[in-house]
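Okay, structure first, notes after.
Shown here: the complex without one of its protein chains, the others still in place.
And then chain A:
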Amino acid sequence: MQVYSFYIFDRHTECIYSKSWFTPPPPASSSLTSPSTSRPQSQQPAPHASSVTSPPVASLVVAPPSAAALKRSKQKKDDDAKLIFGTVFSLRNMVRKLGGEDDAFIAYRTGQYKLHYYETPTNLRFALLTEPGALSMRNVLHQIYINLWVEYVVKNPLSPVEHKGGEGVRNEMFEMGLDKFIRGLM
(Lines give C-alpha, C1' and ligand atoms only; values in the text may rest on other atoms or scores of the structure.)
Protein backbone atom coordinates (compact mmCIF):
# COMPACT_ATOMS: atom_id res chain seq x y z
CA MET A 1 0.00 0.00 0.00
CA GLN A 2 1.17 3.49 -0.81
CA VAL A 3 0.92 6.31 1.74
CA TYR A 4 1.21 9.78 0.25
CA SER A 5 1.03 12.33 3.00
CA PHE A 6 -0.10 13.10 6.52
CA TYR A 7 -1.41 16.24 8.20
CA ILE A 8 -2.27 17.28 11.77
CA PHE A 9 -4.51 20.26 12.50
CA ASP A 10 -4.97 21.73 15.97
CA ARG A 11 -8.19 22.99 17.53
CA HIS A 12 -7.41 26.47 16.22
CA THR A 13 -7.63 24.99 12.69
CA GLU A 14 -3.93 25.52 12.07
CA CYS A 15 -1.86 22.90 10.27
CA ILE A 16 0.77 22.05 12.89
CA TYR A 17 2.40 19.13 11.12
CA SER A 18 2.63 17.76 7.63
CA LYS A 19 4.75 15.13 6.04
CA SER A 20 4.97 13.59 2.62
CA TRP A 21 6.33 10.13 1.89
CA PHE A 22 6.17 10.41 -1.83
CA THR A 23 8.51 12.88 -3.48
CA PRO A 24 7.52 13.55 -7.06
CA PRO A 25 9.92 15.37 -9.44
CA PRO A 26 10.62 18.81 -7.90
CA PRO A 27 8.25 21.25 -9.62
CA ALA A 28 5.27 18.92 -9.69
CA SER A 29 4.83 18.90 -5.93
CA SER A 30 1.81 16.95 -4.82
CA SER A 31 -1.17 19.15 -5.37
CA LEU A 32 -4.80 18.98 -4.49
CA THR A 33 -5.62 22.33 -5.99
CA SER A 34 -8.52 22.14 -8.34
CA PRO A 35 -8.82 24.77 -11.11
CA SER A 36 -11.11 26.92 -9.01
CA THR A 37 -9.24 27.58 -5.78
CA SER A 38 -12.10 29.37 -4.09
CA ARG A 39 -13.97 26.52 -2.37
CA PRO A 40 -12.89 22.95 -1.77
CA GLN A 41 -14.85 20.58 -3.99
CA SER A 42 -14.79 17.41 -1.99
CA GLN A 43 -16.28 15.01 -4.43
CA GLN A 44 -14.29 16.06 -7.46
CA PRO A 45 -11.39 13.77 -8.23
CA ALA A 46 -8.69 16.35 -7.84
CA PRO A 47 -5.51 15.84 -9.87
CA HIS A 48 -2.86 14.30 -7.68
CA ALA A 49 0.65 14.50 -9.03
CA SER A 50 1.93 11.83 -6.67
CA SER A 51 0.45 9.00 -8.68
CA VAL A 52 3.03 8.38 -11.37
CA THR A 53 0.89 5.67 -12.92
CA SER A 54 -1.47 8.23 -14.33
CA PRO A 55 -0.14 9.74 -17.58
CA PRO A 56 -2.33 12.87 -17.71
CA VAL A 57 -1.13 13.98 -14.31
CA ALA A 58 2.52 13.15 -14.96
CA SER A 59 2.38 15.27 -18.10
CA LEU A 60 1.83 18.32 -15.91
CA VAL A 61 5.57 18.33 -15.20
CA VAL A 62 6.85 21.38 -17.06
CA ALA A 63 9.03 24.04 -15.45
CA PRO A 64 12.61 23.39 -14.25
CA PRO A 65 13.23 23.91 -10.49
CA SER A 66 14.46 27.30 -9.29
CA ALA A 67 14.42 29.35 -6.09
CA ALA A 68 11.10 30.80 -7.13
CA ALA A 69 9.76 27.33 -7.82
CA LEU A 70 10.82 26.18 -4.37
CA LYS A 71 9.02 29.12 -2.82
CA ARG A 72 5.99 28.30 -4.91
CA SER A 73 6.12 24.70 -3.80
CA LYS A 74 6.20 25.80 -0.14
CA GLN A 75 3.27 28.09 -0.85
CA LYS A 76 1.52 25.22 -2.60
CA LYS A 77 2.10 22.99 0.40
CA ASP A 78 0.51 25.55 2.70
CA ASP A 79 -2.39 25.94 0.31
CA ASP A 80 -2.82 22.17 0.13
CA ALA A 81 -3.01 21.99 3.91
CA LYS A 82 -5.60 24.79 4.00
CA LEU A 83 -7.65 23.15 1.29
CA ILE A 84 -7.53 19.81 3.04
CA PHE A 85 -8.63 21.37 6.28
CA GLY A 86 -11.46 23.24 4.60
CA THR A 87 -12.60 20.05 2.93
CA VAL A 88 -12.51 17.76 5.93
CA PHE A 89 -14.04 20.41 8.17
CA SER A 90 -16.96 20.94 5.80
CA LEU A 91 -17.44 17.21 5.31
CA ARG A 92 -17.36 16.57 9.05
CA ASN A 93 -19.97 19.26 9.65
CA MET A 94 -22.14 17.97 6.85
CA VAL A 95 -21.88 14.39 8.12
CA ARG A 96 -22.97 15.51 11.57
CA LYS A 97 -25.88 17.49 10.18
CA LEU A 98 -27.16 14.54 8.19
CA GLY A 99 -26.27 11.63 10.47
CA GLY A 100 -26.61 13.21 13.91
CA GLU A 101 -24.04 14.57 16.37
CA ASP A 102 -22.51 11.14 16.99
CA ASP A 103 -21.86 10.39 13.36
CA ALA A 104 -18.25 10.63 12.23
CA PHE A 105 -16.69 11.43 8.92
CA ILE A 106 -14.18 8.68 8.20
CA ALA A 107 -12.84 8.87 4.65
CA TYR A 108 -13.47 9.92 1.09
CA ARG A 109 -12.04 8.57 -2.10
CA THR A 110 -11.29 9.95 -5.52
CA GLY A 111 -9.85 8.30 -8.61
CA GLN A 112 -6.34 9.18 -7.41
CA TYR A 113 -6.26 8.94 -3.65
CA LYS A 114 -8.18 8.23 -0.47
CA LEU A 115 -8.28 10.67 2.42
CA HIS A 116 -8.66 9.16 5.90
CA TYR A 117 -9.82 11.37 8.71
CA TYR A 118 -9.68 11.02 12.47
CA GLU A 119 -10.65 13.55 15.11
CA THR A 120 -10.14 13.45 18.88
CA PRO A 121 -12.58 14.92 21.42
CA THR A 122 -10.00 17.68 21.96
CA ASN A 123 -10.55 18.71 18.32
CA LEU A 124 -7.19 17.55 17.13
CA ARG A 125 -7.61 16.44 13.51
CA PHE A 126 -5.56 13.94 11.58
CA ALA A 127 -5.69 13.44 7.82
CA LEU A 128 -3.85 10.72 5.93
CA LEU A 129 -3.71 10.42 2.15
CA THR A 130 -3.17 6.98 0.69
CA GLU A 131 -3.73 5.17 -2.57
CA PRO A 132 -7.44 4.84 -3.39
CA GLY A 133 -7.65 1.11 -2.70
CA ALA A 134 -6.41 1.29 0.91
CA LEU A 135 -8.48 -0.26 3.69
CA SER A 136 -9.72 1.78 6.64
CA MET A 137 -6.89 3.63 8.37
CA ARG A 138 -9.00 4.80 11.28
CA ASN A 139 -7.21 2.51 13.67
CA VAL A 140 -3.83 3.57 12.31
CA LEU A 141 -4.67 7.22 12.97
CA HIS A 142 -5.94 6.35 16.45
CA GLN A 143 -2.65 4.57 17.16
CA ILE A 144 -0.68 7.57 15.91
CA TYR A 145 -2.65 9.69 18.37
CA ILE A 146 -2.26 7.51 21.47
CA ASN A 147 1.20 6.06 20.86
CA LEU A 148 3.01 8.93 19.19
CA TRP A 149 1.17 12.21 19.75
CA VAL A 150 0.33 11.69 23.42
CA GLU A 151 3.62 9.99 24.29
CA TYR A 152 6.09 12.19 22.43
CA VAL A 153 4.38 15.55 22.05
CA VAL A 154 1.90 15.94 24.91
CA LYS A 155 4.10 14.26 27.52
CA ASN A 156 7.23 16.07 26.42
CA PRO A 157 7.70 18.61 29.21
CA LEU A 158 9.66 20.92 26.89
CA SER A 159 6.93 21.04 24.29
CA PRO A 160 4.38 23.84 24.67
CA VAL A 161 0.67 23.15 25.17
CA GLU A 162 -0.26 25.15 22.09
CA HIS A 163 1.67 24.29 18.96
CA LYS A 164 1.54 27.56 17.10
CA GLY A 165 3.47 27.22 13.85
CA GLY A 166 4.08 23.57 14.65
CA GLU A 167 6.26 24.36 17.66
CA GLY A 168 7.16 21.27 19.67
CA VAL A 169 5.68 18.78 17.23
CA ARG A 170 8.69 18.12 15.04
CA ASN A 171 10.78 16.48 17.71
CA GLU A 172 12.99 13.56 16.90
CA MET A 173 11.04 10.91 18.76
CA PHE A 174 7.77 11.84 17.10
CA GLU A 175 9.28 12.14 13.62
CA MET A 176 11.11 8.82 13.88
CA GLY A 177 8.19 7.02 15.42
CA LEU A 178 5.81 8.26 12.75
CA ASP A 179 8.13 7.49 9.87
CA LYS A 180 8.77 3.98 11.15
CA PHE A 181 5.08 3.35 11.75
CA ILE A 182 4.01 4.57 8.31
CA ARG A 183 6.80 2.76 6.48
CA GLY A 184 5.72 -0.39 8.29
CA LEU A 185 2.38 -0.10 6.51
CA MET A 186 3.87 0.25 3.03
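The rule is short, and it goes like this: a residue touches a chain if its C-beta (ideal position, glycine included) is under 8 Å from a C-beta of that chain, and two chains touch if they have at least 3 such contacts; residues count from 1.
Keep this in mind: contacts and distances are computed from a predicted model.
Novice: According to its UniProt entry, is the unseen chain "BET3 family protein", "ER membrane protein complex subunit 2", "DNA-directed RNA polymerase II subunit RPB3" or "Vacuolar protein-sorting-associated protein 36"?
Specialist: "BET3 family protein"
Novice: Kindly state which of the options A:1, A:70, A:94 or A:146 is in contact with the chain not pictured.
Specialist: A:146
Novice: Thinking of the whole complex, not just what is shown, which of A:20, A:120 or A:171 touches the missing chain?
Specialist: Considering the complete complex, A:120 is the one touching the chain left out.
Novice: So which bits of chain A touch the chain we can't see?
Specialist: 11-13, 38, 82, 85-86, 89, 102, 104, 120-123, 142, 145-146, 149-150, 154-155, 161
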